[in-house]
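One structure below.
The other protein chains are all here in position, but one chain of the complex has been omitted.
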Amino acid sequence: MNQDANAAQALAERAAQALYAGDRASQRFGIKITAIAPGEAQVAMRVSEDMLNGHQTCHGGLLFTLADSAFAFACNTHGDTVVAAGCSIDFLAPARSGDELLATAKELWRGGRSGLYEVVVSDQRGERLALFRGRSHRVSASP
Amino acid sequence: MNQDANAAQALAERAAQALYAGDRASQRFGIKITAIAPGEAQVAMRVSEDMLNGHQTCHGGLLFTLADSAFAFACNTHGDTVVAAGCSIDFLAPARSGDELLATAKELWRGGRSGLYEVVVSDQRGERLALFRGRSHRVSASP
Amino acid sequence: MNQDANAAQALAERAAQALYAGDRASQRFGIKITAIAPGEAQVAMRVSEDMLNGHQTCHGGLLFTLADSAFAFACNTHGDTVVAAGCSIDFLAPARSGDELLATAKELWRGGRSGLYEVVVSDQRGERLALFRGRSHRVSASP
Partner (left out) sequence: MNQDANAAQALAERAAQALYAGDRASQRFGIKITAIAPGEAQVAMRVSEDMLNGHQTCHGGLLFTLADSAFAFACNTHGDTVVAAGCSIDFLAPARSGDELLATAKELWRGGRSGLYEVVVSDQRGERLALFRGRSHRVSASP
């Protein structure tokens, strides 16, 4: 890795750590960052009993929250303050209590103050459970 | 209200109560059902400190969860077992700790085994914070 | 209508006419503007034989085009140059050759440089065929 790539990687890690430190929602759900790179993030979460909905599968809101956290960490890796403008999610298969979920976010595009990110949520068997897309909006440049 | 409408209303209330009783995720977030009618639901949630993200605003996943719960209660009011196929959300304004949120779901359309629902998330001042749309998929008919 | 509302209406009409005059795509499909107001537009189109797809129903791209034109006219009524950032469409029922379609766009929200618009596509019987949502992006202020 050259010097620029090293600097971008260090910036990505610092930004993710700073964001995670203040992110009580992600912390409370046991979401952990498992990988960070410029424009990319992977987070993990275990489905607990109190994440189940009335159908006794993981509430879609928690699958979304996991994906949205991955998206947030990925789109903030460049050092600017970036928020979500809009997101969509397609549910492919339900998650059950005890499942170990991974959400892997990667940047599809950035232009102007906007960006597009794709997040795949999968379980411990590698089965994909949800596909998420997020549109980011940069609200301020890095200090 | 005529007899058919009474029966539909009673069915909607029973279905929502049954679904809510098993919905530990909605319960843990303090989500309460404040209104139910055939194809419609309104739920409320207070934003707590541990719902904040790294930007110190309510995590988008929690806004989604609230909207998704309203959607789930609304689309299950007809007595069938119905799940979410896909959802999208647009974020208009952030929610802060202490805000009292309402999510109001109404049915836009039903056809075959699918349905479309619109959910508006607003705060105690009536300001809209998010617009959510859900596509439902009926997995079984009522017993 | 007071003076401000009169001015806003006159601006909306001028903006729509100017945009339509250069919009060869809308013209070629026989799309006509049937109503304009600030943040609102209604357009009409007749489904011709050469708009059919391989299933012999109106190509989804043409239903989208009609809705997208309504969206474009509606979001440009304020006098700024505004383009589409992203759109979604749900198809409820097919259109057939000879159907007279209406697309009715209204503004859901504007904030910063973004806006959200809802478009309903319906036929001559008033049946809804598609629900469209567009996110706009303002690229320049009015001169």
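Think of it as A, B and C in the order they're written, each chain with its own count starting at 1.
As a working rule, a contact is a pair of C-beta atoms (placed from the backbone, for glycine too) under 8 Å apart; a residue touches a chain by one contact, two chains touch by 3 or more.
Since the structure is predicted, the reported quantities are computational estimates derived from the model, not experimental observations.
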- Among B:S26, B:Q42 or B:S88, which one is in touch with the chain left out? B:S88
- Note on the structure: Of C:N6, C:T34 or C:Q56, the residue touching the omitted chain is C:Q56
- What subunit C residues would touch the chain not displayed? 18-28, 49-56, 58-62, 64-66, 68-69, 72, 76, 81, 83-91, 94
- Against the chain that's been left off, what residues of subunit B make contact? List them. 85-86, 88, 114, 135, 137
- Message: Tell me which stretches of subunit A touch the chain missing from the display.
- Response: 88, 90, 92-93, 108-109, 111, 116, 128, 131, 133, 135
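By our rule, only the chains that are shown with their structure count from here on.
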- Message: Mean of the CA atoms for each chain, then the mean for all of them together: which chain is nearest?
- Response: B
- With centres defined as the mean of C-alpha atoms, identify the chain lying farthest from subunit B. C
- Chain centres from averaged Cα atoms put subunit B and subunit C apart, in whole Å, by 29
- subunit A to subunit C, mean C-alpha position gap in Å, rounds to 34
- Please report how many Å separate the Cα centroid of subunit A from that of subunit B, as a whole number. 23
- Query: If you look at subunit B, which of its residues touch at least two other chains?
  - Reply: 88, 90
